[in-house]
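Please see the structure below; I have some questions.
Up next is chain A:
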Amino acid sequence: MSKAGAIMVLGGGIAGVQTALDLADLGYYVYLVEKKPYIGGVMAQLDKTFPTNDCAI
Partner candidate 1 sequence: MIIAERKPMNEILGMLDGVKKLLVLGCRGCVAVCSAGGDKEVEIMASAIRLGKKLSNESIEIDASTYIRQCDPEYIEPLKEEGKKYDAVLSMACGVGVNFIADLCQGIKVLPGVNTTFYGANLSSGEWKEMCAGCGSCVLHLTGGLCPVARCAKRLSNGPCGGSQGGRCEIHPETPCVWHFIHERLQEQGEADRLKEIMPIRDWSTAGDAGPRRRVREDLLP
Partner candidate 2 sequence: MATKKSRKKANAEIVGFCCNYTVSVEPSVLKERGLVPENIEFKRLPCTGRLEVPAILDAFAEGAKAVFVAGCKIDECHNLSGSKRAAKRVQYARKILEELGLEPERLEMVFVPRGESEPIVEAARELKMRLSTMEGQS
Partner candidate 3 sequence: MYCPRPIADVYNERLDITRATHIDFPQAIPTSYYIDPKACLRVNYQTCNLCAQTCTAGAIDFSQKPKNLKLKVGSVILAPGFGRVSHDVLEKFGYGRYPDVVTSYEFERLTCASGPTEGHLIRPSDHTTPKKIAFLQCIGSRDVTCDNGYCSSVCCMYAIKEASVAKEHEPDLDISLFFMDVRTQGKGFDAARKRAEEKYGFNVIRARVPKIDQIDSQLALTWTTDDGQSHSDLFDMVVLSVGLDAPEDAHAIADIAGIELNSYDFCKTSHGAPLSTTKKGVYVAGAFQGPKDIPESVTQASGVAAIASELLKEGRGTQTVTITYPEEDKALEEEEPRIGVFVCHCGVNIAGVVDVKAVRDYAASLPNVAYYEDTLYSCSQDALKAIAEKVKENRLNRVVIAACSPRTHEPLFQETLRSIGLNPALFEMANIRDQCAWVHAQEPEEATQKSKDLVRMAVAKARLLEPLAQPTVDVTPKALVLGGGAAGMTVALSIADQGFETILVEKSKELGGNLRKLTWTVDGQDARKILKDLIKKVEKHPKIDIMLEAELESTSGYVGNFTSTVSKGGKTEMVNHGVLVIATGGEEHKPKGYCYGESRQVVTQLELEQKIAKGKSAFKTTKNVVMIQCVGSRGEDLQHCSRLCCTQAVKNALKIKELKPETNVYIFYRDMRTYGFAEDLYREARQKGVIFLRYTPDQKPEVVKQGRGIKVNAYDRLLGEDISIPANLVVLSTGIAPGENENLSKLLKVPLTQEGFFLEAHAKLRPVEVAVDGIYLCGLAHGPKGLEEAVSQAKAAAAKAAIPLVKGKVAVEPIVSHIDKATCIGCGICATLCPFNAIQMVKDGKRKKAETITASCKGCGICASHCPVLAINMGGFTDEEIFAQIHAFSPEGCGEELEAEKK
């Protein structure tokens, strides 16, 4: 049986999004599954990030 070229990523937070991006770059089709109407997860709710106070969005 030939191996599938698609992968499912559950969760569209920073980890899920990064996984999906890397997998797409590595030549796979990705299904990114997220409960919320937007991706980004908790990080999208953050104002700044430690320690550089870079904008989180």
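Assume a contact is a pair of C-beta atoms (placed from the backbone, for glycine too) under 8 Å apart; a residue touches a chain by one contact, two chains touch by 3 or more; residues count from 1.
Here is how the candidates were picked: all candidates are chains of the complex that A comes from, given by their letters.
Bear in mind that the values here come from a model prediction, so they are computed numbers and not experimental data.
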- Message: Please state which of the candidates 1, 2 or 3 is in contact with chain A in this complex.
- Response: 3
- Provide the residue numbers of chain A that touch candidate 3 in the complex, in ascending order. 2-11, 13-19, 22-29, 31, 36-55, 57
